[in-house]
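Okay, here's the structure, questions in a sec.
Excluded from the complex is one protein chain; the other protein chains are retained at their positions.
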Amino acid sequence: MRLPSLLKEVWSNLFKKPVTVKYPFKRLPVSPIYRGKHEILRDRCTGCGLCAKICPAFAITMETIGDKVFPIIDLGKCIFCYQCEDVCPRGAIRRGKDFELASWSRGDLILR
Amino acid sequence: MINVERIETQVGGLAEPKRFRDLMADVISKGICSKCGMCVSSCQVHALVMTDEGPKRVGPCRQCEACYYGCPRSPAFSGELLEASLSSENKDEVLGRYIKIVSARTTRDDVRARAQDGGVVTTLLIYAFEKGLIDGVIVASKSPIEAWKPVPTVALTASEALEAAGTKYSNSPNLVALKDAIYCYELNRVCVVGVPCQVAAARNVKVQPKAATKIGDKIAFIIGLFCMESFPHAKLVEYLLSHDIDISKVSKFDIKEGKFRVYIEGSEALSVPIKDLKDYANEYCHVCRDLTSLYADVSVGAIGSQHGWSTVIIRTNEGAKLFEGAVQEGYLEVKDIGSGVDVLRKIAKRKASKK
Partner (left out) sequence: MSAIDLIIGPVHPALHEPERFVFKIDGEVVVDVEPRIGFVHRGIEKALSERTFVQDIYLAERICGICNVVHTLTAVQAIENAFGIEVPRRARYLRTIVHELNRMHSHLLILGVACELMGFDTLFMLFWRDREVVMDLVEIITGNRVMSAYNIIGGVRRNISDFEISEIKKALGSMAERLKHYKKVFMEDPTVRARCVNVGYLSRARTLALGAVGPTARGSGVEIDVRAEEPYAAFDEVPYTAVVYNEGDSWARLMVRIDETLESIKIIEQCLDRMPSGPVKVPVPEAAPRTAEGFSVTEAPRGELLHHVYAKEGEDKPIRYRVRTPTYANIPAVCEMLKGGYIADIPVTLVSIDPCFSCTDRVALVDVNSGEKRVVDIFTLMRRYRK
């Protein structure tokens, strides 16, 4: 019987280091443009609301604080498309690399 | 109900946000829009386009106020805010803030052949490209279809910048090319070359928090030109035809010592007092008080220097680094401006105090 052609590879793989990265003890780096948790720069924001108007997932609402208006991003609804970053005329939303966003309560997912 | 209506009720709870129609009412309909193009480039929903009659809205306005606060002629514009952002120590009543004023000219033959005066602007651009200081520049290049009609262009290489050398006396909405540079080409270190209204808009978008500062962040240098007024291209063609000159034959224009001169194949074909063209100038130029691009990093022009040299006003540390670098690397040669600065001051005062 002819040996299955994969057998040689299986044999050599037995002696190679496993490719599994033992997360969470070791983390792989993400790409420089990875779409993770947003950063809202309140000192640049003028409260125009473009981010909220364009959000495909309706995840951004505007909150009035004193005489200013700022965006709140509900990460539970957010799809991390970053249209908000693209459309903001002042560059007040920046992308971040944090993707470890699991939490015990929905309230924790509101980003200011 | 989608986002827009919902958010409008939330944001509109504060002071009524400025929309394009406010820009239309406060600037464009009043006839003071200089068609610099900043509103078109500021709009992040791409609702505006530039036409010969000025900016026009082709999409829904989402009331972000970026066009209104980006406009150098809107009531929101503050010259003091811009001046405060310049790092220069000296201040002159009409020449504005500056670090130093000199005369300079290019050392390169390729630039000299195409230069208007000293070839300083083009040389600075070539230097900046070659040293990797910029990845693109907004220039007015010549239309391949209509002779001498300026077209706002993004030049991506030193040779493309060289192609665009030479002054065009018709207005060019240069800043619409900022959208091409930053949105379409995704450049990050753009140089803006423009006349005083465009320079004011470019500086404004860097320092006015309510303007589209995302664009301002990507502007690396602002090079300003000296400007008295501009002429609509059609009127210029008409004027030349009245003197039996076909604009497509013209090799160069210049305005020096109060004379408007037209050259065909290098030799002078027409020389008239500039006063003769008073009625051909753009109406909206009359409100401008800025001859020397008060808010640029470096301002360049012919007035105050000898033939073949350019007057250079260095206004900021960034401008100084760029200019001194070009001088040190041998791209430019410099000399003292001497009494030329008084000539410059006189003409700048004339523009600043005209009725």
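Lettered A and B in written order, each chain numbered from 1.
Following the convention adopted for this analysis, a residue touches a chain if its C-beta (ideal position, glycine included) is under 8 Å from a C-beta of that chain, and two chains touch if they have at least 3 such contacts.
Please read all numbers here as calculations on a predicted model, not as lab measurements.
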Option from B:25, B:58, B:84 or B:113 whose C-beta touches the chain left out: B:58
Where the unshown chain meets chain B, residue by residue: 2-4, 45-47, 58-60, 62, 179-180, 183-186
Residues of chain A in contact with the chain not shown: 2, 4-6, 9-10, 19, 30-31, 33-35, 54-57, 79-83, 86, 95
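We adopt the following convention: only the chains that are shown with their structure count from here on.
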Distance between chain centroids, defined by C-alpha means - chain A, chain B (Å): 40
Partner chain A, residues of chain B touching it in the complex: 2-4, 7-8, 10-11, 13-14, 17, 42, 44-45, 62-66, 209-215, 217
List of chain A residues in touch with chain B within their complex: 44, 46-50, 52-55, 58, 61-62, 64, 67, 69, 86-91
